[in-house]
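Structure provided below as structure tokens; questions to follow.
In this view, the complex is presented without one of its protein chains, the others remaining in place.
Chain naming follows the written order as A and B, and within any one chain the residues start at number 1.
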Amino acid sequence: MATIRCMRLMHCMQNLLLLPRKTVNICPVFHRSYRRGLRRYLKELYQRRLKAGPEPERHPSQLGIWNHDAELFAFGKRFGEEFDENLLKRAFVQRNYIIKEENKRKELGIDLITVPLGLVDNEDLARKGEEIASRYIKAYLRYSYPHMFEEGICAVHDFLMSHQTLLHIGMNIGLRELIMSAEYPPPEQAYILTFKAVIGALAVSQNVERAEVFVKDIIIPQLIGKDINELWEIVNPMGLLKAMLASEGRGPPEPRLLWHSASATVMSLYHVGLYSDKELIGKSPGETVTIAEEMAARNALKHLMQTTDSRAPLTLGAKAVKIKLDYDKKNRSIRDLLNETVEERLYGTEI
Amino acid sequence: MAHNRVLQWATMARTWWLFDAYRQCPFKSSSKIAYYLIGKHKPIYDSLSDIGDHVVVINSKYISMPNDYWRVYKYFHHTGYPGGFSETAAWRLHEVDPTKVIEKAVYFYLPKNLLRRGRMRRLHIFPEEQVPTEILTNISDQIQQVQPVPKRLDEYTQEEIESFPKLFDWPEDFVLQSGFKMAESLLSESKKAETGGKKSETGGKKAENIQSGGKKETPKTGSKKAENLQTGTKKAENLQTGSKKPESQTEKPDSKKTGKKH
């Protein structure tokens, strides 16, 4: 930081000196000719900056050019949303900011009962926002991946609602200067809370549908470029595959070695294919036969759950306006599947 | 990430190829082998990346040189000292080490950079069909040969030979080998023509030797010949061959025959 600021300073100095002659003539004392001492002067400035260290990060309001209301208004307009002014303002107020302000007033001897602070923190709005986002994301994922197990849907949902993802969003939509927090720059948790509270504020200002569109436009696209199969860790893919095939009334998976190379070296490669009723259901390469077999089982699961790499892209943007989500519907879970198979095994022969 | 990992592994894995050099031109084969050693047959090829495959060459003893390259093609060497120059004919080199001709040709065709030695280490040449098991188990694919393997006369049945389409039969008293002795001037060179006839004869014999006796015959004759040739030091021998050209010419067909025998 120090270097950048110093460089800026140097450029400013040089630009001053490189002004046209007309301007230079205004102060003949300094600009009678080319300044021979310029280099030494700039060097000195540079050394002083290094010595002084970087400047502390300051909120723009401390620089004297800050209109919080105008910035808030612009924030809402940037998303093309109509926010209620007070609600949006409340969405940015952190709990620790209120405490800090109260303490400050106490120190000044102001009675908080007669002159109330009039600030409400954003935690209620955040809770509301989180609820809306969570509900919508699950419904959307179930709509997009109807054949995926409920456990997988939950895993993808957890990724989208995770600390990391929300922080990434919060840090990149211009919350930094707007958050009213005790310290600046605000802590990580403040970004997440505020982002959730903005969703909540939108739902209250307009309606829940509008907030859901916001969620769809901002949170769901975080899945782009991510492999949803990797987000959900399947512990025993072969066992799950067996259960799935059994529930569909198909034969058990049989692994077959399709191709191998350099098998007597450490760089060996095996391609294993899985067959059910003499039909190829999945194949994968691997360093060893065991790994290849496991990966082939995962590949077969992908095919069965229709989450292969060649699946259709997510419905987003203008196309997503028409989709109708069923919030009550749930995908089949692994537990249901296992119960089914056990029941079949127990009672299937009797019937 | 496991999915990406195995994909990466499969992409970067080195395949082992088999190349059967039986009756193949060593130069054409080598340029093809070098293509696989460099990795130019992969869409991920990059000149600086070491992504080449392994190539196992078998039957390198039974390569066939074009024209009379066995005799004409020379490998040169200079020790760096005055008089340190020496040259070895291809048949001689092949006699000493039947894998050397292919190896040198591949080495020539590889790009001249730091990856060259490493790529050569991925080339495994075997004179016969016998390949160690630990190498054989690695092989998963085969490189196409560069030229069709010719069928020998003795491989055809008598019926096939008889049914071969012919436009006319040579008269019984017609001498094929001596050619058309039309002019008197040719008679004066009759000696030369005779040797030429011998040559073709021996050539035919040679082919038979390779096929029928190639694997059966003991290398005794070959080694005897080598002994005969190695009368003095290597240098002296080279000087001999260098200085006595007409002699060597007449000698060559015989030596070639024996050279190919074992």
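Simple rule for what comes next: contacts are C-beta pairs under 8 Å (C-beta built on N, C-alpha and C of every residue); 3 or more make two chains touch, one makes a residue touch a chain.
Following the convention adopted for this analysis, contacts and distances are computed from a predicted model.
Participant: Tell me the UniProt protein name of the chain this structure doesn't show, selecting from "Trafficking protein particle complex subunit", "Translocation protein S66", "Proteasome subunit alpha type" or "Large ribosomal subunit protein bL20m".
Facilitator: Choosing among "Trafficking protein particle complex subunit", "Translocation protein S66", "Proteasome subunit alpha type" or "Large ribosomal subunit protein bL20m", the correct UniProt name is "Large ribosomal subunit protein bL20m".
Participant: Looking at the whole complex, which of B:67, B:130 or B:144 touches the chain that is not displayed?
Facilitator: From the options B:67, B:130 or B:144, the contact with the absent chain belongs to B:144.
Participant: Which is it among B:3, B:28 or B:42 that touches the chain not included here?
Facilitator: Considering all chains, including the one not shown, the answer is B:42.
Participant: Spell out, residue by residue, where the missing chain touches subunit B.
Facilitator: 40-47, 141-145, 147-148
Keep in mind that, in the parts below, only the chains that are shown with their structure count from here on.
Participant: In angstrom, rounded to a whole number, how far apart do the mean CA points of subunit A and subunit B lie?
Facilitator: Centre-to-centre distance between subunit A and subunit B: 65 Å.
Participant: Taking the complex as given, what residues does subunit B use to touch subunit A?
Facilitator: Contact set of subunit B toward subunit A: 1-4, 6-7, 9-10, 13-16, 54, 134-135, 137-138, 140-141.
Participant: If you look only at subunit A, which of its residues touch subunit B in the complex?
Facilitator: 227, 229-230, 259-265, 267, 269, 271, 284-287, 291-292, 295, 298
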